[in-house]
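Here is chain A:
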Amino acid sequence: MVEGVVELIKGNFSDVEIVIPEHQEKRVHISVEKEKVKEIAKFLKDNGFRHLSFITCVDWIDEGKFELVYGLYSYEEKIVVLIKTKIDRDNPKQETLLPLWDQAQTYEREIHEMFGVYFDGNPGLTPFILEDWEGIPPMRKDFDSRKYSQITYDSEAK
Partner candidate 1 sequence: MLFLYNIIIVPIIAILIGLLFLGIARKVTARIHRRYGPPVIQPYFDTLKLLTKEDNITHGVMYMLGPAIGIAGSLLTLFFIPIGKYALFSMHGDLILVLYLGVIGSLGMALGAGDSGNPNAAIGVSRGLSLMLSYEFPLVLAIVGVILKYNTTSISAIIQKQVTSGWWAIFVIPLSALVFDIALQGILGEKPFDIPIAPHEINSGPMVEYGGKYLGMLQIFASLHLFTELALFVDLFLGGGANIITFSLKMLVVFLLAIFINAIMPRFRMDQAFKFYWKWPAILGLISLIFVFI
Partner candidate 2 sequence: MLESFRGGKVARWFKGRSMWLLHFCTGCGAIELPPSMTSRYDLERFGIIPMASPRQADVLLITGYLSVKTLKRVITTYEQMLDPKYVIGFGSCTINGGMYWDSYATINKLDYYLPVDVYISGCMPAPDAIFAAFLELREKIEKGEANGYKLYKIHYERYKANQDKVFKNRGIIEGED
């Protein structure tokens, strides 16, 4: 049950903000400091949340922050927990989750490529989907895809 998970987290971590979203069943959103992510992920993994659904990133350009979102799922409780943390946009660094889940590699590589976030301790942040990409990572809000497309693909070379 959702309440049980909330109790469990509250009992072990003090400065964690927990939101149970409206209209959405079986979802718990928690916001933590970026240093605490690994600790809380490990705790949740030991408590049944063994499936890492996804890691993603939201670019809050007005605040100057990147928000990393980790989705964990428990096959026993059947609840999705989203761990959210905000990191500095100018110096985007975050500890890797590789020691906990091997497959975090895929998601971290993608975020590194699309947003330019560095994951400390992840050795394999090589180009993933794009090839020979130069300039700002394309998923950042200040990258204008429409303009880039017009310049690059809508005219012939001279």
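Selection rule, in plain terms: all candidates are chains of the complex that A comes from, given by their letters.
List of remarks:
Following the convention adopted for this analysis, contacts are C-beta pairs under 8 Å (C-beta built on N, C-alpha and C of every residue); 3 or more make two chains touch, one makes a residue touch a chain; residues count from 1.
Fair warning: this is a prediction, and the values are worked out from it, not measured in the lab.
In summary, of the candidates 1 or 2 that share the complex with chain A, the touching one is 2.
Across the interface of their complex, candidate 2 is touched by residues 130-132, 134, 138, 143, 145-146, 148-150, 152-154, 156-158 of chain A.
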